[in-house]
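What you see is part of a larger complex, with each chain still in position.
Each chain carries a letter (A and B) given by its place in the written order, and its residues are counted from 1.
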Amino acid sequence: LRKGFPEVIFGQGKTAEQIAGIMEKMNAQDDRVLVTRLSEQKAAHIQALFPQSVYHADARVLLLEKTPPPICGRGPVLVMSAGTSDIPVAKEASLTARAMGNEVETVYDVGVAGIHRLFSHKESIERASVLVVAAGMEGALPSVVAGLVNRPVIAVPTSVGYGTSLGGMTALFAMLNACSSNVAVVNIDNGFGAGYMAAMINRP
Amino acid sequence: LRKGFPEVIFGQGKTAEQIAGIMEKMNAQDDRVLVTRLSEQKAAHIQALFPQSVYHADARVLLLEKTPPPICGRGPVLVMSAGTSDIPVAKEASLTARAMGNEVETVYDVGVAGIHRLFSHKESIERASVLVVAAGMEGALPSVVAGLVNRPVIAVPTSVGYGTSLGGMTALFAMLNACSSNVAVVNIDNGFGAGYMAAMINRP
């Protein structure tokens, strides 16, 4: 049905054996398989069975493909993160968007407390066709970025923070209240969903 | 900056006088002005001053324009609602998307409790370039619809319901947990934001 897109397995809550079993079947018929939320331990087990697979430890993503897909999106997808601790979620988004045939650019660690750092990436921001912005704590970055462009911004709240960050709920609610209107939001820590949505929007 | 888009005024918490004042200034330089969350009472006051403006009472939207903008989006935007009570939010979305130059189709009252009603609109669903889906209570419709298409779905939770609908929070959280990945979400009752985001995505 969803031709050209990779098959995706949600790794959390499945055993390595279960995942490998599903991969076996998919591999026969699909060009690429993406496994998300995969722990290092399970990844080791799976890589023993699929030596050609690549595991991205920080993003907890495993990718099984012969060659990367050709670029077919309408323009570059820009993936940004507010802090260093938000990078794993941002990487999950960028790996997903790339596996779905998009050129992906990344800009990390440009939180709103040092707004000048953000402005030094003005060109990348303006060039982007779709933007994914990951932020934890107060989750303010998507609103500021969206104010700079006329393109859709997918905001991903992360669970980074402590106390009143409420495991990402504060960032989530802040993003849903973004004063810029070109922002839509996905679940907390859902880098995959953000990358997927960006790819969907970027389809020609 | 945002050329071609209408100017938008958030009507809630502003007096009719304040709104009219802003409209006066905008009207001189813009092709169209959109006022959202405008009560019937304030609208009457404003229409006395701007007789050519049109007020959509159910959507609480006022539109001031000489002619509707030419259609320039990549394809039709489909706006759906789960229940009858969700229609005002859906209308706010469709008026916004139309004012931003999109062909808009609407399908109302196709909640998941009678799933066959949904399927009778299969063609509209498959034709759409972007979809906006408004639902209150359990907020299940976006997930089901998104499972039927390879296009981006903007989900709008509404505050329709009582008790554990929690003023729209239940629908919001359900939508953020949609098992379909091509879904992103806006604030509760934010039909304007959903229509705006759809238009942004649909820009050629």
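As a convention for this text, a contact is a pair of C-beta atoms (placed from the backbone, for glycine too) under 8 Å apart; a residue touches a chain by one contact, two chains touch by 3 or more.
Quantities reported herein were computed from a predicted structural model and do not represent experimental measurements.
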{"item": "Full count of same-sequence chains in the assembly - 2 placed in this view", "value": "8"}
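Quick note on the criterion: only the chains that are shown with their structure count from here on.
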{"item": "Centroid distance [mean C-alpha coordinates] between subunit B and subunit A, Å", "value": "27"}
{"item": "Subunit B contact footprint on subunit A (complex, rising order)", "value": "1-2, 8, 150-152, 154, 172, 176-177, 181-187, 192-193, 196-197, 200-201, 203"}
